[in-house]
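Missing here: one protein chain of the complex. Every other protein chain is in place.
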């Protein structure tokens, strides 16, 4: 499955890119699976996703939770808790 | 006792003047006495002070209550409840 | 910096904000009250006491600045005749963090309604002229801060 991944703030800095196209294996079904797969994929992913509790996600512009399925997603954004205002 | 009286808002309009010098008799000791004396003095006073509950007072720039003594006062201001802001 | 004014001329909101902002504060809350042209109102006249009005505004300003540790406070009330759309009152309150500036602003607008010697008179297009009566709700709101 081809997926556009977008990273923000320190997740982006750890990953070294703002976005990339990825093809996770079929068993990566949810947001939590995706985060785990990225954490195990390489050292950058290991740093960015060392603490999954601190990661938030949005799928095609809609906020998601760890259990949200990623099937059919175009873009998954991964980022830390927001700090605007 | 010579006293400067200042009127505001509809109290001023009923009295027809913004201020005047008055010499109430010695038995007029408090703010409430003064309001009663003015109400009885003439028709304008009767209109302005028909409802003493709706009158507020300040003596020389300090808010007063009906029982406040007016002995030694320079100016007594009489006015309706405020409506600023 | 605390700035308090009672003035018969128009309140220049952008200029007052510039003046207030000179310090570059973290958070600034403001309140701008304007004359509404409801029910055919054509003029609002605000009567004031030449000494006590400004003195009580200054008192309120100092109470708020102390209570919320404000970095800056601007409190300007217009008096005399004004027309719909014109600014009656401007409050600018600044603090390091937002909660204090917002609370101070709300406190001041509530207390302005009950603690300052100002009286509103409305003139309508049909010739009616009436003094505004205080509203019970204003005293309830003002009492929240005691």
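By letter and in written order, the chains are A, B and C; residue numbering begins at 1 in each of them.
Everything that follows uses one rule, which is that a contact is a pair of C-beta atoms (placed from the backbone, for glycine too) under 8 Å apart; a residue touches a chain by one contact, two chains touch by 3 or more.
In this text the structure is predicted, and so the values were computed from the model without any measurement.
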{"item": "Which displayed chains the hidden chain touches across the whole complex", "value": "A, C"}
{"item": "Full-complex contact with the absent chain, from C:27, C:42 or C:132", "value": "C:27"}
{"item": "For chain A, the residues touching the chain missing from this view", "value": "6, 8-10, 12, 58, 61, 77, 79-85"}
{"item": "For chain C, the residues touching the chain missing from this view", "value": "13-14, 17-18, 21, 24-34, 36-37, 84-85, 96, 98-99, 101-102, 105-106, 109, 141"}
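Here, only the chains that are shown with their structure count from here on.
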{"item": "Distance between the centres, which are taken as Cα means, of chain C and chain B, whole angstrom", "value": "27"}
{"item": "Residues of chain A engaged with two or more neighbouring chains", "value": "none"}
